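Left out: one protein chain. Kept in place: all the others.
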Amino acid sequence: MTIFLFAFIRSLRRKSTLVAMFVLPLAIVFIRTLWTLENGRGFLFYGMIIMFAAFSLVRSIMIDRMTGTVVRIFAAPVATFQYLFQNLLAFWLIIGVQTIVFVVIGSALYGWGIEMAVRLILSYNIFAVASLAFSLAWNSMFRSKVMSDAIFSIIISLMALLGGIFIPISMLPDFLRKIGMLFPTYWLSNSLLFIQDKEWNGQYWLSILIMFLFSAAFLLYGSKRRLE
Amino acid sequence: MGKSMSLHEKIFIVYRMMGMLLLYILWTKTGSDVAGLFLLLSLLILMLFRWRFPKLKWTLIIDQLVVISISFLWGNSQYILALGVFEAAYLGCPLFALPSVFYTVLYNPEGFLFLLLTQSAFAGIALWGWSKQQESAFRNMDEERRRYYETESLKQELLAANVQMVRMVELSERSRIAREIHDDAGHEIVAAYMSLQTVQALFETDAVEAEEMFCEAIERLGSGICKIREAVHNLTPLTEIGVAALHRLSDRFSHCPINFTVYGDTSKVSAYLWVILEACLKEALTNVMRHADAKIVRATLDITPCIVRLCVENDGVRKNSYFTAGLGLRNLQQRAAAVGGNISTSIAESFRLVCVLPIL
Amino acid sequence: MIAGMQNVVKRFGNVQALDHVSFAIHEGEILGLLGPNGAGKTTVIRTLAGLIKADSGEITLLGKKQDVNNIRLKQHLGLVTQEVTVFEELTAEENLRYFGGLYGVKGDKLRQRVKETLEFVGLSEHAKKVPGKFSGGMQRRLNIACALVHSPKFLIMDEPTVGIDPQSRSYILESVKRLTMEGTTLLYTSNYMEEVQAIASRIVIMDQGKVIASGTLDELVSRIQHEETIRITVSNPSVALAERFRAIQGVKTVMHNGADYTIVSGAGSDNLNRVLMVAQQRGSVSNIVADKPTLEDVFLTLTGKKLRDEEAGV
Partner (left out) sequence: MTRNLFWVSFFHYLRRLSRGYLGILIFVALPLVIVWVLSFVYSQNTEEQIYVFGYNMISTNISIGMMLIFQLSGGIYLLNYLNHDLIKPMKWRLKASPCATYTLVFSGTAACLVFTVLQGILIVVGTSLLQDAYWGNVWIVIFVIVLVSIISQFLNITLFLYIRNVNTAEYISWFLSWAMAVLGGLIFTLPDNAFFSFMKQYGTPFSLAQSAIRESGFLGTSSTNMLVCIAALLGIAGILAVLVIKLGRRKLI
């Protein structure tokens, strides 16, 4: 469990992560207008914060690869699977704790109710896994931090655009919606929509399932062993 | 760091990507919302799964079962069965395409789907044939390479045996010379020596006989010297070997001025080393001619108690930037390795060859 | 034998990184692996540590066959990488705890080993600092310490002293010597021949992916050196004296600079006495030195190249 423990410690040492983790959510959770039912953008903004947090957490795996530390780690009796699994688990735990804190504060302020809170936590956590897996796959494609960041900022803008952050997904025309469906953000939006409408039907579970499938695909791609 | 992909693998991947893209377009144009996405995602996951674990080919059946079940929700999805058939054919396990075949026969026996599946099957088979052909070509290449390595090691052994042989020949020749000198010249000289001893004793008593014997002794000595001369003459090889051969090579080199210097005692170097050194010099000079605009070539032969070292270098600039160890050089390197030596070349600024061989 | 390679071949595309490399490392020794940049040292280390697969040949480690999937075997192996590969966010102590933990060292044992290792590399006072605050030499020492926490039987060091100050360098070399006294076997690569000459008990010289010579320092030097250099300083130098030196049997070149003469002659010519005699006939001699041959000379003899290009002024 050494890798798990230190992945935890390392993440908490980085300032950018801490800001993304704790300052931003607290900053938005107290802005009342974001959480009214007719203007529920706050839920989605929080999703974007999770996405950024996941990206900056997974960055440490890429840094290990670029600095050559991964050579050292694989020279130790550690399997690739163990290394990735324990790292991602630690990251997920950090985000998980944050979502719980966030939802608890939100419930206290805006009276979300137990069932909605549980569903929110589930949605956000599965989205966190998808974001972590996406970041892993993303970072495995690049060898330069600058390049990775620059293109990521484009992709995330498109995700925000088509995933319901700027425009509610119900307003999207069909062909844009079908592009949007290729991003996990769309499905987070979708699930949140049905939570806000207090409609506990199949659509909610479907969104969860699709996010899960996205995670599986990204993980399969991103978990290939790379030394350089 | 992985193995580079061969062309048919690339075509395989592109074909599948095209299939997925077409399915996606079909979905955006026609399809039911989520069933299509679910299908796309599952196919992608299974594809990635087989990329990570290439041995689990049977997962192809899952692919097709997913497609078939979705096709009841979204009819158009059945066309993507073509991809499964294609992959099964390419991977060389046509049995895994059976679900598609059954589905087509049961639900859509003479429609467009049938045509599509047949086409994909043919495409897959063609690609499979290609991959098999290439595989066998690779196997042949491997076999060739293995044989090449075997030949190479055999050559190493032969070269080692050769060295052994040269030493044996040297020894037997040495003993033959010893015998010849001992038997012929030695005999005469010993006889002369004995005669002279007798002469010494006879000087006081019998001067006449002493003179007679003295003459005889001189004659015998003369004959002995003659025999030695003969033996030495017979021993001198007709072609030059040793340092003389190297000198001759450098003298004949007309491409540019050459400066050949020798340090140390050349007599310590055995004949079989001279052969290698000569070949080295020849090879180096050829390379200088071919690869460099040399103004002057320096060749140095150093002989120390333990090693003999030949260094050939030119001061000129190289002509063409790339240089690979040619067959001649590789051969030489093996011959040097067989006697425990080493040849190294560099072309950093000028051409340089260094050959170091141990003296036993 | 604690580790070894037998006819190992490794190709990257068309580049033959290792060409039938064979050598053995015996228990308790320091094997110096010497060669210019690009000779294949790092590839040797990576195949030996099971990080990449060799194309053919056999690699043995602690009596077992080494392989990419042989995770257990890595337990007894330590690797000091060429770059400083420690975590920026973690303090020195935490870095050591991390790498100790990767090798399965736990609890009190781990605490004790971390303390010992920090002391060993002289970083005890800086245990709570992050590596970013360290000097180059201290970072290097931490880099080494990270491979020592699990007390490996066999330690591989890949150019551990690149780009650091002489003081840290000699500190590191001292620690390496102490390690062998404690029973660790070492494979030490470098392209600083002085280092290898100073600490290695046996030396393997590589060039262009091949092993071109191996043996102890004395063996290599006495067998392979091809020139002897004598430096002499006389009271009344002259051009004629240089001519007299040049006339001595076996002398190759004589360089004359003021009162100093440098006389290069073939190996085994034993010219020291003769040079001295010739010089004394023409006046008094204030200094005479026979240059001790080095590994650099051995390498030069074998390949005609210098070990490091930057020394040749490129």
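Observations on the structure shown:
We just call them A, B and C in the order they show up, numbering each chain from 1.
To be clear about the criterion, contacts are C-beta pairs under 8 Å (C-beta built on N, C-alpha and C of every residue); 3 or more make two chains touch, one makes a residue touch a chain.
Just so it is clear, the model here is predicted, and its values are computed rather than measured.
Here is the thing to keep in mind: the chain we left out touches A in the whole complex. In the complete complex, the hidden chain is touched by one of A:M66, A:L122, A:L176 or A:L209, namely A:L176. Considering A:V70, A:L162, A:L192 or A:L213, the position touching the chain not shown turns out to be A:L162 (whole complex). Within subunit A, the residues in touch with the undisplayed chain are 15-16, 19, 33-34, 39, 41, 147, 150-151, 153-154, 157-158, 161-162, 166-167, 171-173, 176.
Just so it is clear, only the chains that are shown with their structure count from here on.
Per-chain CA centroids place subunit A at a distance of 48 Å from subunit C.
Subunit C has its Cα centroid 30 Å from the Cα centroid of subunit B. Averaged Cα coordinates give subunit A a centre that lies 54 Å from the centre of subunit B. For subunit C, the set of residues touching two or more other chains reads 52. Looking at subunit B, one finds that residues 1 touch two or more other chains. Within the complex, the subunit B residues that touch subunit A are 1, 27-28, 33-34, 37-38, 41-42, 44-45, 48-49, 51-52. Those residues of subunit C that touch subunit A in the complex are listed here as 46, 49-52, 71-75, 77, 79, 81-83, 85-87, 89-90, 94, 97-104, 146-147.
Of all residues in subunit A, only 1-3, 5-6, 9-10, 13-14, 60, 67-69, 71-79, 227 touch subunit C in the complex they form.
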